[in-house]
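Heads up, the thing below is written out as structure tokens.
Removed: one protein chain of the complex. Kept in place: all other protein chains.
Labels for the chains are A, B and C, by order of writing; each one numbers its residues from 1.
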Amino acid sequence: MPFIPHTDSDVRQMLGTIGAPSIDALFDEIPADLRCGKLRGVPEGLSEMEITRLMSERAAQDGRLLNFCGAGAYEHHIPAAVWEITTRGEFYSAYTPYQAEASQGTLQLLYEFQTMMSELTGMEVSNASLYDGATALAEAILMAARANDANNSLKVLLPRALHPYYAEVVTSCTSAQGLVTQVMPFDAATGRTKPDNADSVAPTAVVIAQPNFFGVLEDVDALTDWAHAQGALVIALVNPTSLAVLKPPGTWGARGADIVCGEGQPLGAPLASGGPYFGFLTARKAIVRQMPGRIVGRTVDLDGKQGFALTLQAREQHIRRAKATSNICTNQGLLVTAATIYLSMVGPQGLAKVATASMANTRKLVNALSDLKGVGEGFTGPRFHEAVLSLPRPVAPLLRGLAEAGIFGGFDLSTHFPELGHALLVCATETRTDSDIRLYAETLGRLLAA
Amino acid sequence: MPFIPHTDSDVRQMLGTIGAPSIDALFDEIPADLRCGKLRGVPEGLSEMEITRLMSERAAQDGRLLNFCGAGAYEHHIPAAVWEITTRGEFYSAYTPYQAEASQGTLQLLYEFQTMMSELTGMEVSNASLYDGATALAEAILMAARANDANNSLKVLLPRALHPYYAEVVTSCTSAQGLVTQVMPFDAATGRTKPDNADSVAPTAVVIAQPNFFGVLEDVDALTDWAHAQGALVIALVNPTSLAVLKPPGTWGARGADIVCGEGQPLGAPLASGGPYFGFLTARKAIVRQMPGRIVGRTVDLDGKQGFALTLQAREQHIRRAKATSNICTNQGLLVTAATIYLSMVGPQGLAKVATASMANTRKLVNALSDLKGVGEGFTGPRFHEAVLSLPRPVAPLLRGLAEAGIFGGFDLSTHFPELGHALLVCATETRTDSDIRLYAETLGRLLAA
Amino acid sequence: MELIFELSSPGRGAAAQHPPVAADLSAIPEALRRKEPPRLPEVSELQAVRHYTRLSRLNFSIDTQFYPLGSCTMKYNPRACNKLAMLPEFLGRHPLAPESHSQGYLACLYELQEMLRDVTGMAAVSLTPMAGAQGEFAGVAMIRAYHHARGDTARREILVPDAAHGTNPATATMLGYVAREIPTDAQGDVDIEKLKAAVGPQTAGIMLTNPSTLGVFERRIKEIAGIVHTAGGLLYYDGANLNAILGKVRPGDMGFDVIHMNLHKTFSTPHGGGGPGAGAVGVSERLRPFMPIPVVGVADGRENREKGDLGSLASNDSRFSTPDSRSYRWLDENDLPQSIGRLSAFMGNAGVLMRAYVYARLLGREGMHRVAEFAALNANYLSARLKAVGFDLAYPTRRASHEFIITLKKQKQELDLTATDVAKRLLDHGYHAPTVYFPLLVPECLLIEPTETEDLQTLDAFVDAMTSIWNEARSDMPKLKGAPWTLPVRRLDDVRCARQLDLRWQPAP
Partner (left out) sequence: MELIFELSSPGRGAAAQHPPVAADLSAIPEALRRKEPPRLPEVSELQAVRHYTRLSRLNFSIDTQFYPLGSCTMKYNPRACNKLAMLPEFLGRHPLAPESHSQGYLACLYELQEMLRDVTGMAAVSLTPMAGAQGEFAGVAMIRAYHHARGDTARREILVPDAAHGTNPATATMLGYVAREIPTDAQGDVDIEKLKAAVGPQTAGIMLTNPSTLGVFERRIKEIAGIVHTAGGLLYYDGANLNAILGKVRPGDMGFDVIHMNLHKTFSTPHGGGGPGAGAVGVSERLRPFMPIPVVGVADGRENREKGDLGSLASNDSRFSTPDSRSYRWLDENDLPQSIGRLSAFMGNAGVLMRAYVYARLLGREGMHRVAEFAALNANYLSARLKAVGFDLAYPTRRASHEFIITLKKQKQELDLTATDVAKRLLDHGYHAPTVYFPLLVPECLLIEPTETEDLQTLDAFVDAMTSIWNEARSDMPKLKGAPWTLPVRRLDDVRCARQLDLRWQPAP
């Protein structure tokens, strides 16, 4: 019986203590007509040896593609120590740190994490994580709607150059509360977002993505000041790696962003098919009580010794129930553990090198691919580590050809951005070598020539 | 500077405290003409990202063969927990437990290991491990020579049906101390060792391998009694997995074996190209002071509380120097950690199932291969989980053909045992499935038909 | 312990972790460049490893302690689940990788959907919600979408028993509903008369946990289902307590329309110090069109295959191979145009799903049946033993499900013994505290859930600790009030923590 430690004699003894004739008798309050029979859809159990073989075979079946796709998930080097420590039982199998005295490891780590995210984003306060970047954006929008006392139009401006799945998640998560979104277009030449409020209703919040989905760097100062001028709160959606070298949102424009959020995956989480990742959210201190998610504070114990505890729980569902800032309960503690160790290991210098090496490699990739006949750069704006390429032919068949050669060539933009034609979003992080890039260029060249 | 934590300002401050002008000055006692220049044979350092890529590529280059080879190293299932716990920093990066109070984790574990090995082998005392099975045999022989007061002929009988590399290691490690070995032949039909002492000199020790190198189970009671009758000490060389179901050496014959040793790899150590593995060694209590290697004992502390410590250190080199029982210093602590966790997780029932499932799979394999034309069983004796097959053609080219098809077909006996003709030693542990066996048989059939 | 920032020295770093190039900012327009580097820690690799290894040791965890934590199902997290989910190929797979190179991965998810479908008795399953609370959100969103799709937009209320998890009313609010509380009767069942009075054309649905958070099975569930369905509402099942009934009774058979499952509880994926979780949702036939995307389907369009088909996995020779002929694909808005949409950028907490898949395959059919059996055995045993010590059960006439409640109402009055005192003192004994002060309607309560993976000796040792505390309450109350004594810190000042907010380290000025 996997994971059941009871011997027959244990069971007899326990039933005797309970005063029940059988284990089945313990379910005698369940109406008989509801009791289910065999679970026919569940196969027989496997031994660990068998499931190990099965999973190894499935892993081998999928293999590994040489990856040139970003689009919200970035392949960065992760120090071996990160996950060796993160998966220590004391982090891996610990519960949410409600019992603070028995959870100082996780709590101090979260406090360190909050400090790091505050530093990276240039904001005063941080929560202890949300599910992922997309839901962090949705929560940031809901938070802005609660926090913006001056303007409750419930209208939010999103850039058209936003990750299309993020836009979908925002709709799924916020529309029931009456929020409506409206799109800010991008300039067809530069790829930069145009400050543009199509109707006369003043927005409650404006979302600025830096870099935007095309990898293009926005003129964040101008956008921030424009949004503030309309009475909106500014929500910055940022790539955390980029913040090692880019102006932090806290210093955008005259007043800085009000809320900053994003996808934490680049900080130590493997691609892993899309998760678990984590969202981060930082803000000005004045609106901390509108923040969703857990927050850790430093305090003292009965002896005056420093310690850490979850705080401001009056915002949360388990205290405030229907009036909570969010229904969020779990966060992504284990991923935050990895991120905190990651940031400690790479440090400010390492993170800056990750950022600029990724920029440089993407530049090399764009150069190599643009040398191919019919391939061109999509936009002229400055960029971080992703780029749009225009191809001379439909993207999907080319991506299939690349995959057959073991290369994942990027994200096909033509479904979500038909206005861009045969457009492909590519990325080369610090993990790509010159020969990787050469291989991609050669393979694509061969496919285009065919 | 990888792994060097010193900042420039640290270095200045430290040199100031030392009173040295530069780091180089710290080497001023080394004669200038001895100082070396650049290490030209060492390439420039790699980042962890680069070495990760390099090692992943080399791993992929070697791939994974479907393994049907035993010959001293056995592919068994290892529970995932075993190495996740073993590589916890507290086990992985701990020193030898000389400071007992700071090493109770390792020491208690070693005490538990000693208990387990005593139980498996049916002996009174165990040490805390040796390097590997082959050196454990060499140490057992040296120990027997020290312990056998009645007969100091320094002659040791080894079975011909011994792992040929073990025989070589015994020679390398013991000949300088004057020990000489002589071979006991095996019966050509059964594969069992014949009690045979070619000359009249009484042996100091007789080695009995159970199973022997051909996988054949010896008549250990008869061999033990025969050896004892000649005044020899009996050294049992055993497969630890087999001891879940085979008579333990402590009960062989009328008096039992005197020393038991073997390769611990089947107990939780991955194949890993041959190491690290560990040797084990157990014995009668009367000769414990002749044992090589570390031994842990249970004792009490100043408050009378139970604790564990290395003991009988007066045998060891760091105390006894030139008069030590062995020069051995390190043991294989980390592998013993894995083995102890492994044995706790599989338990007596699990280990018995591992043993009998391996036997049954090897039986199936032998049956499937013997159905091929020209292939036959090498021996008629009872066996554990390895078997000798006679092939109709030279073995080496067939093994190459199998390897091309992704199969490691076994150990070619024709080099070391030319008397067996085209003989192949095969093994199918519990990790091999029916379809694995079918694949082997089909592939070999195809090769033989070609 | 020091903070990592206090170990930092300017210019220090873990050089092996840096890409082997100089940082070149010249490609960034001047106006967009960062002026001051972020004050991240500058430490050596050894400093980082030692700091976080030591920090980890300040935690309690399942791997080191017993967690009788009601409603949280803190059971053993098999290490195989972690190891196999972290095979290099799975970790290296980009979420948008082509389906042609994702068949192994998709097969795992598909089979997980099928197994969850069977154990819940629902028509279909979507795995994408990233936690229980998001599963709840998805569930209520589907109820809302269902009513709206029929043009029925007048339903503004969601009914919630007073014993419910806080996430239930919070979720209703997030979907624009008013949460209306239904009281519990003295036996711990929903007050049926009050329920009848509450339902009506304004009722969108009801959110229930069964067994409830009171640790008892809601016996009149079929009747409740009838009342709500008759009023035009739907039934939502909060899967927090699914461990209590796995393999015994199925939410679908009880009449529920939608369910979320906490895979980090029932399917034993790790809690990780507060996540990640996974909150897969199962739906009845009428809610199927509204499922959140993406879902994994069979490429030949046979995704609506009958129950039990997966059982064929068990029949072939090697006992676990996948039928070769099948291939899988993502189902998205094109397949489910009425979907409530996407709830995460990609496929939820994919790695958690992989762990749950491994766990489910390890348990298998027989193992699933056993989960509830032994969870109930442990809970009823512990309940009987603690009652014998003298503790008061909140519902002494009821069977415990997988958990039960002790109330210190009497001891609070007589001795000033609080649930917090017991909880903190248990920490000194090496046990994690039970859930305290939840459910809200039982005063000074301890909600105790031992789970099926704990052995008899551990339960008995826990009873010994509780007995010792019981005696201490009569002999040495200061010892209890001052607990814990043996942990890295003693009781922390929560009030100060919330009033004098200190949420990040700052360098000394």
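Note that contacts are C-beta pairs under 8 Å (C-beta built on N, C-alpha and C of every residue); 3 or more make two chains touch, one makes a residue touch a chain.
The shown structure was predicted, so the numbers you read here are calculated from the model rather than taken from an experiment.
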item	value
Chains in view touching the one left out	A, B, C
Residue of B:169, B:205 or B:444 in touch with the missing chain, whole complex considered	B:169
Chain A, residues in touch with the chain not shown (by the definition above)	1-10, 45-50, 56, 79-81, 84, 89, 433-435
Contact footprint on chain C, counting only the chain that is left out	7, 9, 12, 16, 20, 44-47, 49-50, 53-54, 57, 62-65, 76, 78-80, 87-88, 319, 362, 453-457
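The definition used in the following text is that only the chains that are shown with their structure count from here on.
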item	value
Between A-C and B-C, the pair with more C-beta contacts	A-C
Cα-centroid distance, chain A relative to chain B, in whole angstrom	47
Between chain C and chain B, distance of the C-alpha-averaged centres to the nearest whole Å	45
Chain centre separation (chain A, chain C; CA means) in Å	20
Where chain B touches two or more other chains at once, by residue number	47-49, 79-80, 84, 433
Residues of chain C touching at least two other chains	12, 14, 16-19, 43, 45, 49, 53, 78, 80, 82-84, 88, 318, 321
